[in-house]
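Please read through the structure below; I'll follow up with questions.
Of the protein chains in this complex, one is absent; all others appear in place.
Order as written gives the chain letters A, B, C and D; numbering starts at 1 within each chain.
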Amino acid sequence: MTNQQSLLEVEDLKTYYPIKGGILNRTKANVKAVNDVSLEVYEGETLGIVGESGCGKSTLGRTLLGLEKKTGGTIHFRGEDIGDLSEKKLKKYKKDMQMIFQDPFASLNPRQKIGNALEEIFIIHTSLSKSERKERVRKLLTEVGLKEEHYDRFPHEFSGGQRQRIGIARAIALNPSLIVCDEAVSALDVSVQAQIITLLKELQAKYHLTYLFISHDLGVVRHISDRVLVMYLGKTVELGTTEQIYNNALHPYTKALLSSIPRPIPGRKRERIKLQGDLPSASNYPTGCPFHTRCPIATAQCKEVVPEWREMEAGHFVACHEI
Amino acid sequence: MEHLLQVENLVIGFRTAKGTSQAVRDVSFSLEEGETLCIVGESGSGKSITSLSLLGLLPENGDIAKGSIRFKGEELVGKKEEALRKLRGNKISMIFQEPMTALNPVFTIGYQLQEPLIIHQNLSKQEARKRSMALLAEVGIPNPKEKLDQYPHELSGGMRQRVMIAMALACEPSLLIADEPTTALDVTIQAQILDLIDDLKEQLGMGVVFVTHDMGVVAEIADKVMVMYAGEVVETGDVKTIFEDPQHPYTKGLLAAVPNVDDETQELSIIPGSMPSVDDEIEGCRFHPRCPFAMDICKQKKPPVMNVSENHSSRCWLQEVNNHDKSTVTS
Amino acid sequence: MSAEVVLGKKAVAEKKDGFFIQTFKKLLKNKLAVFGLVIISLQIILAIFAPFLVSYGPNEQNLALTNQGVGTEGHILGTDNYGRDMWSRIVYGARISLVVGISTVAIGLVGGITLGLLAGYFKKLDNIIMRFMDLLFAFPGILLAMLIIATLGTSLVNVVIAISIWSIPGFARIVRGSVLSIKKQEYILAMRSIGASNTRILLKHILPNCTAPIIVNATMRMGTAILSTASLSFLGLGAQPPTPEWGAMIAAGQDFMWDAPHIAIIPGVAIMLTIFAFNVVGDGLRDALDPNMDIQA
Amino acid sequence: ACSSGSDDASGGESSSGGSGDVPKEITYGSTTDAKGLSPIDTNDSVSSNVITQVYETLFRLNPETMEPEPLLAESYETPDENTWVIKLNEGITFHDGTPFNAEAVKYTFDELKDPERAAPRASLLEPIASIEVQDEYTVVLKTEQPYGPMLAALSHTNASIVSPTADQEGDINREPVGTGPFVFEAWNEGDSLSLTKNEDYWREPAQLEKVTFKIVPEYSTAISMLQTGEIQFLDAIPSDHISRIESLDNVEVQKKEGTRVSYLGFNMEKEPYNELEFRQAVAYAIDQEAYVSQLNGLGVHNESIIGPRVFGYNEEANESAYEFDLEKAKQIIEENGYGNETVTLMSPNRDNYMKMAEIVQSQLTEAGLKVEIETMEWGAYLDATRVGEHEISFSGWANSTADGSELLYPNLHSDNIDASNNARYNNEEFNKLVEESRVTVDQEVRKEKLHAANMLAIEDAPWIIMEHGMVTAAFDKSIKGFEIDPTGTWSLYRVTRE
């Protein structure tokens, strides 16, 4: 992983959701879904993003694609600031950045034939004729392992794995450079999940795609990612190569997370790092380090001071006072 | 010997708009006290339906068409609703997958916890309240007194699932059925819940039927494993055997398809295709369209359950070949 | 190469039907709904072929033969207080009632869908539109109709307008509700992620997916609309005489409940059957469109 | 504060009762509420019904002959054509104790005429120039021109004499004070109104102890209540309900020819309605007999504008009207091409007007016209016809003075175009005859003038008469001595219950 070229550069990105209430329905507080995230994504890599439910993984992905309005920070795509572009100008970049969604069924319009759904992309972004569009769609379908005759079918006529293939076809239709896979395989059965992961890998090799692979399944992430980002309550807590994260995790949260994964090896005695309590809700955000309420090694400092995002070794970042 | 639970040749049919479909086909298994049986299989393989049938809680349009379910020797199939009701939540308890929806949103935690105590143990309201407070503490909920008066939506997912567990254990059942109790939870929370169930099982000596599709979870908690595919049991055995010496091609495929956190270089193997739906009638073995080892016989004749060894069986024609090989070797 | 294996031939053949045909097939399983469909079809036939089905004009008076009961020779359903043939009036009335029902619902739909889509999709418009809808809603229907008719004058067209306006907020609310939930669906996000415009998303993706509640509601509204014309006629604000509109017919027949009850009862039964029909079809549709109802009892 | 339904219900079941223990009470069902209770400030028939029981006029029409005869007045004389000297009965007091005298009469009439007060029936006394008190019990009315219908006008309910004290110190529109046989007790607006017997009445006190007016908007509900005995008395029976009422065992029906006339009127300022031929065609095309036959006996077929019970009627008028002749109508319509344009019949959506409109529409269609009906709410109808937006309209005139001048002048005299002359009829000769009928005091001469005017208008056909009304009442058989007069008014003074 030498001469990495940066595709996406994110600095101090913030995305807040307002919590409304009170007599006048004013904003009372904010859910800090993404809170001061800085990172770089390299061309052709797969960056896995892990963390527990509600930690802001999806929000981060959507914000990067301009589907969610950011509250602060900057996003550079191929060196260009795209964070504040108007809807119109953004269209050009939208072609270059696509998304694959978690629920393959929910992400397809149930009333639209698959062929038409795919064709629509070309209607929006190209001026191809009808027959040309059809041709492109046929090619796409075969590309993701579906058949041409699937063109006229409705989403409910497909199995979960097939639907996810359609989602992938949609994402690669315009030859993007970046694809955000938001829990793209989580809803699938293991056997199908393996099929899709393999397909994603094939496509990446073929088209030199960059993936942001969001998942809570650490096994899958390990399998597919080059680098891994660990998030907790809207904050990045650790970032490193897959190797660094899985074999040499620094942050106590990463460690706990890794130790909690049930291993398919019977009889293995677990050395689980037990965490106390549940995730605090994003709306009553803890002061200091967001993890201090559950952290086994928290100190007084952690309660007060937000830890810095430090590079511990080459490419291995962590936010913790105790390391 | 009397088993805690013995299920024999269970067949469950559903009446649907298209006719009758069999969701569970000829399933048999047994469970002893203090033992954990994991039922694994992909979505739609009939895990939930099997476990629901144990309590007589099948959806309205579902029926046990054949087979028997014996709890401590007592036949449950065909038992009167009222008799079953007395068992439910008392001798046999159940925990469901979705802690979000499995609790009634309009009643307090306390009310829902006290219900089985009042129904089955005739406790007074105060006694029930005291007892439920203790139960909450037992499942590791801080401030149980306060939580009793809260509503489900005020609790996090992990807490809710703990409440469900407390509820299921209220009357100290001898059999606990857990249908994917941790699937909706985060891994760190899942770990806490799995530990909890394990501890309580030890304490109470219950038998546990645990439904999951996560092989990792199976490895962690199971004594015995039953692998289901498209309504049928394809392989059963104790946990070690299943993981270390799986016989059925499906089981093997399943294990190989799970990405391993600890293995960087693992090549994921693929089972092509996807599971048939319950009402697809397939000649021969239900797995043969996806089986890399399918032989002619597999397409024509349904394989019987074949014993691999004591406590290990597989529903696959390959077994016959193997057995045959073995027998020829030994003889 | 891979997944096709399991979708056996049977499965493919079975799933060929489009969404509407499937729904219709499910609908046909519901006996009450079929009954409703039959009534509606009959009504449509009556309306279309009215001139061929009667031997008297609907307004043809015969003052020498008034208030004849059901089964009178030459007048199967008797005659009214002007000696007009009840059967003819009922048949021609089907035309009017159908048109009134359909046009009020159509106008209400267009208004309600537009406002509902806008309110549901654009947060900024939501408050304004929905407060305005509340305003309309807070007027009891009859009162609103009375005000509109008092302003525009009594005529069937104005009745239609009044009832349409009155049904707008109902549709708007339903559509808005569906839009709010559909908007959160991933496929809308997916459309946004491929850069589809708001108009495209609203019209091609959100609207078609609100159809189920809209259809169900529209069928039921149809009944209400016909009933409302009856109430307005009772208050003297309905169709102009001698228009054989059913509501006006019952309202006028009300005075003869003693001498010739059939004058009010026959159109009453006609209205009841129609509303009943539309409602059971609506109910049936709701069930047919509900995925949970895919099971047979 | 009103009578409870149950008491009446038990009392009303005359069929069961032989005990003779009937309460001396009566409940009248009215479809609308009174607008007010002051004769000066109201103009509607429901208010009149109450006012007639509480107040009295100087003269009243004899229900049989329709001739004015003195009531509060004792006698009168006319020393010259423009002077009316009226002698009043002595020793009468209003319910509030105020003495009835010439001052009270002057006060009442001055108020009625006062433009500030804007009394709706001010026109009744409009010809009177001055009202003078000659002595305690004599008033002198002076007119600038002779005023023929003077006594009829003074018999009008709205010319009832009110207590000046009560009017000045209170609101007689809510708490009426008159000299009549009944004293106002309570008014629960929109629901009921009650009167009690005037114990100190100047004549023999009434038999009834209590009278209640109950508002029942739906006539069919009212009939049901009459049947169950919740009310005992109804009037103005719609023709569609008469057969039901007549079938009731416990109810007696009284019907009489009345002064009310219902007509079809043309807008004489619009084409082609200003053409005599068109109007004749319509007149020939309408078969009034067929219409009246639908009224179940509650209408009189007579095509004279001045009806048989109205002063100025002559049999000849009826006979000279255009007779039903469909062929003639068709012929005229065809010759003039009248069938090409659509004719709109405007009708208020109440009473029998809708029925007229529907039948006439059918008859005119038969004759070859294209006809539409436009029904309107009463308020909108009044507005539209007043300013002449209509083409043909249906309307009626109650004529509460039963005098022909009171019919022809407001409705067909050109003075009243833009007011009550909705036909916008303007005929010099006719105007003159009507004026003469008004300024003549000699009743015989008046009669002739009215007849001549009537004949002229029938010939000219700005109006085509549909029917002359019947006045009707239905009451419980236990009620005796009830008399309704041809203008539709009734007094409960002599009514008893047995």
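Simple rule for what comes next: a residue touches a chain if its C-beta (ideal position, glycine included) is under 8 Å from a C-beta of that chain, and two chains touch if they have at least 3 such contacts.
FYI, contacts and distances are computed from a predicted model.
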Protein name, per the UniProt record, of whichever chain is missing from view ("NADH/ubiquinone/plastoquinone", "Nickel import system permease protein NikB", "1,2-phenylacetyl-CoA epoxidase subunit A" or "Ion-translocating oxidoreductase complex subunit E"): "Nickel import system permease protein NikB"
Touching residue (missing chain; options B:Glu8, B:Glu32, B:Glu115 or B:Asp262): B:Glu115
Per the touch definition above, residue among C:Pro58, C:Gly78 or C:Gly141 touching the missing chain: C:Gly141
Residues of subunit D (touch criterion as defined above) contacting the omitted chain: 2, 4-6, 9, 32-33, 35-36, 43-44, 115, 118, 120-123, 173-174, 188-192, 214-218, 220-222, 224-225, 227-228, 230-231, 377-380, 382-384, 386, 410, 416, 418-420, 422
Residues belonging to subunit C that touch the chain removed from view: 32, 131, 134-135, 137-143, 146-148, 150-151, 153, 223-224, 227, 230-231, 234-235, 247, 250-251, 254, 257, 264, 268, 271-276, 279-280, 283, 286, 292, 297
Residues belonging to subunit B that touch the chain removed from view: 55, 57, 59, 81, 85-90, 93-94, 96, 98, 101-107, 115-116, 119-120, 151, 153, 164, 167-168
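Methods note: only the chains that are shown with their structure count from here on.
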Any chain in contact with subunit A as well as subunit D: C
Dominant chain pairing [most C-beta pairs in contact]: A-B
Chain occupying the most central position, where position means C-alpha average: C
Subunit A and subunit C, separation of their C-alpha mean positions in angstrom: 47
Subunit B-subunit D separation of Cα centroids, rounded to whole Å: 90
Cα-centroid distance, subunit A relative to subunit B, in whole angstrom: 32
Touching two or more other chains - residues of subunit D: none
Residues within subunit A bordering two or more other chains: 159, 161-162, 195
Contact footprint of subunit A on subunit B as seen in their complex: 42-43, 142, 156-159, 186-192, 194-195, 213-220, 222, 239-240, 243-244, 253-255, 257-262, 264, 266, 268-272, 274-275
Contact set on subunit D toward subunit C in their complex: 219-220, 223, 238, 240-241, 243-244, 247, 290-291, 293-294, 349-350, 354, 357-359, 361-362, 365, 372-377, 380
Touch list for subunit A against partner subunit B, complex: 52-53, 159-162, 189-195, 197-198, 216-220, 222-223, 242-243, 246, 256-268, 270, 272, 274-275, 277-279, 281
